[in-house]
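The complex appears here without one of its protein chains, the remainder shown in place.
Up next is subunit A:
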Amino acid sequence: MNLPFSVQKSQDATASSGFLSASGVSLKPAYYHDILNALPALGFFEIHAENYLSQGGPAKHYLHKIREHYDMTVHGVGLSIGGALPLDKSHLARVVQLVNDLQPAVFSEHLAWSTHDQGFFNDLLPVAYDKISLQRVCDHIDQLQNALQRPVLIENPSTYFEFTHSDFSEIDFITAMVKRSGCGLLLDINNVEVSCFNRQANPYDYLDAFPTHDVGQIHLAGHTLDQNPNVPLKIDSHDQAVCDQVWALYEHALTRMGDRPTLIERDGNLPSFEQLFAEAQQADQVRSRIKRGQPHA
């Protein structure tokens, strides 16, 4: 089997077959009781690191209860890998502690920045694809991987504009980042749809050029369309079900690169747990077809 990058490199006692074989969903407080009562047949749950750094309280309590039954992946949303400032060492130390406690199958972060002199912006802000950014991003990934003692996956961004000056295309930047830092990739198919729509590019061309060998995990999510008079934009809102275009792109991507661990990502307008579970099962059906060598069923 063509094992995904991250799992080949980060195998440990707890990176069990759950993560590899069945798809997962975002872990949200509204679902804690549903999960513990029903123990649904999911491969794993993904948390945002920054929501689980407390010394106590309900989040920490339920996280560890659920971890007893499931694999986990930890998704950082606040390290500001693409930032101009050095990484926040005290925050990094808390993240390392969480990862050491939880032993997740994967730790991932974003190709984005979120902190500057004024503080933390709570959004994933765009990185300029130039040589200075590339150096900075790779230095920060080095620092992160050294601190975690494992390779990390970096996620392709959702963007709403392009900078006037770039030294690289997004794909070339990501490819160079992987080569230099030794990180793996988290391919967010919804981000591909959103970013390509917003810059009027073809998402299939993007996927065909993406360095898929290094993809260790996939994210699927929903987005919204902002129909304003100036320029229609797709917004990476994570508050809708995965749409048909994204499912089609997912199938295309898997056909090209083979099966990959997959997450249904949901952060807002939360549906019933059953609905989210059904989306994870839909991903599993696509993956089964790919594994059997029968795409586009």
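Heads up, the rule we're going with is that a contact is a pair of C-beta atoms (placed from the backbone, for glycine too) under 8 Å apart; a residue touches a chain by one contact, two chains touch by 3 or more; residues count from 1.
Here, contacts and distances are computed from a predicted model.
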{"item": "Chain excluded from display, named as in UniProt, from \"STAS domain-containing protein\", \"DNA-binding domain-containing protein\", \"Carbohydrate ABC transporter permease\" or \"Glycosyltransferase family 4 protein\"", "value": "\"DNA-binding domain-containing protein\""}
{"item": "Interface with the undisplayed chain - residues on subunit A", "value": "50-51, 53-58, 61, 77-80, 83-84, 88, 91, 94, 113-123, 125-126, 128, 160-165, 198, 226, 228, 230-231, 233, 235"}
